[in-house]
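All protein chains but one are shown at their positions in the complex.
We call the chains A and B, going by the order they appear; numbering starts again at 1 in every chain.
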Amino acid sequence: MVSAWIGAILSGILLGLLYGLAAIGLNLIWGVMNVINLSHGAFIALGMFSSYFLAHYLHVSPFLGVVFVLGFGIVIGMITYLVSLHKIISAPELSTLLATYSVSLIIIGLGTFIFTTNPRAIDIHLGSVSVGETVLPMTKILTGLFSIVTTAWFYFFLYKTWSGKAIRSVSMNRDAAELMGINTTATLALAFGIGVGLAMTAGSLAATIFPFTILSGGGYELKSFVICVLGGLGSPIGALVGGLVLGLIENLVTLKIPTSYVPFLEFLILVFILIVKPTGLLARR
Amino acid sequence: MILKVDNVTKSFGGLVALKDVSFEVKKGQIMGIIGPNGAGKTTLFNAISGVFNIDNGKVIFKDEDITGLPPNKRARKGIARTHQIVRPLNELSVLENVMVGSCFGKLNANLGNSRDKALEVLEFVGLYDKREVLAGKLNVPEKKRLELARALASDPEIILLDEVLAGLNPAEVSSMLDVIMGIRDQGITILMIEHLMHAIMNVSDTVIALVYGQKIAEGSPEEVANNPEVVEAYLGDPELALTLLREKGRRSK
Partner (left out) sequence: MEKGKTLFWLIPGLIVLILLPPLTGSVTMRESVFLMLMYVSLAVSLNIILGYTGYVSFGHIVFYGIGGYIAFYLMKFYNVHLIPAMVAGGIGAAIAAYALGEAVLRLRGAFFAIATIGVNEAVKALVNNLDFIGGAEGLFFNFKIYKAYGGAAKAIWFSYYTMAGITLIAILVAYLIKKSKFGLGLMAIREDEDAALVLGVSTKHYKSLAYAISAFFPGMVGAVFFFKAGNIEPHDAFHLIKSIEMIFMVMLGGYGNVTGALTGALVYERLKGYLLVSPLFKDLHMAISGAILLLIVLFMPQGIVGFIRERSKRLREWLE
């Protein structure tokens, strides 16, 4: 009995770290430019495929590939921003919601066309570690570790580098930042790029644990919404904590209630927090 | 007495924007409210129109305590206001904007009657020719008139004017003052916040001065202008202040 709990907790922490990482990109974009990126899930799926092709054709280990995927994600994220979002960045929410959703349709549509929706998996065997009676696959452990490392890198970037500071000042007050000589277009593009890069990184890590299709990002996207409202907007640590909470909830409640109720519970939490937590979430314009 | 503000206090976090402010307004009067930027004048209007809850005190309108009422119910009772930073309903026509006032304010008219009322008010404030234009397309002085028209169309008993003269050129100021006098002549009570001293001194029956959220003076325009505390806190040299404030009124939008 106790070992079941320990297993659930360990597994919940490791998964939670990954969820947290997956949510950071959404959180960043939401916080900085007040855009809810509905292509988040599609980019996560794109990260899974990037990692898959790196492993499959170039024989790059997914855990080395992370760096490439991150860089690749930043570049296509920036392009996506400039093409599909910049023109309407100050328009009402509906425009940005629909623009990012169309990006998602394009990615998933092309992805379905090119890769079909047959599940794929990355062929990687790194053994496993036993903690008491719990067997944890090495990939899961590495995923958790890489999530921490990536988050730490992002934290460093956001708070210690010039670009990161630019992003933060743009998120606080776009006009003032512009007056201070910050190129807001470039900064917003970079922020979106990093958001997408982090989403793809999370995807590339997730692909080492679970089989996936081009549609697999959707679940992470919805979880990321929950995490963002759990952890609050604007801080990478909040997202990580939100991720941990969600990972633990998922793994712990399934000891007591059927797994099929978990999504219901998650969305209930989402709606509940949105309604109840008034500070910062309500009446933001 | 139509309106009584009784010991109203409102703070935002640590900042006390209004502190124990009390005064009474007589029916049919024009009361001017002066005070430097950030003194809490707009906050006072928000408290009277119900935009937020106040921390302490009461707002009494025609002997009824309306402190807890939401803004729409206060509007229905006959309190109308304009906004310092204009809030036109951009994608609606000027006429429709004004009809919102006559449909939902004190008048509470049906569409047909509110349309007649709106046209009448548009004529009165001089926006009749623009009635089909989208409100977002107006220039700033026109938007100020629209604010006023919307408030007037509701057939209010008291109207709160928040810096309707700011940003207007002298010709526009004097035509707006004509409009304001016209409103008074209809028997509507007016509370007006203004920086333009000569304007407020000319039209007001009484004036109150706010500084740092506190009422420091109340009385006839002359009394307030000569009140040593007001002079010190706010006006300094009255002549100099007049010129400065005129300048400022012209510059600020």
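By definition in this document, contacts are C-beta pairs under 8 Å (C-beta built on N, C-alpha and C of every residue); 3 or more make two chains touch, one makes a residue touch a chain.
Please read all numbers here as calculations on a predicted model, not as lab measurements.
Although one chain is not drawn, the whole complex shows that of A:8, A:74 or A:103 it is A:103 that touches it. Along subunit A, the points of touch with the absent chain fall at residues 30, 34-36, 84, 87-88, 91-95, 97-99, 101-106, 108-110, 112-113, 222, 225-226, 229, 258, 260-261, 263-264, 266-268, 270-271, 274-275, 281-285. Residues 49, 51, 70-72, 75-76, 80-81, 83, 87-92, 95-96, 99-101, 103-106, 108, 110-111, 114-115, 150, 154 of subunit B touch the missing chain (whole complex, contact as defined above).
Here, only the chains that are shown with their structure count from here on.
The mean-CA centres of subunit A and subunit B are about 49 angstrom from one another, to the nearest whole unit.
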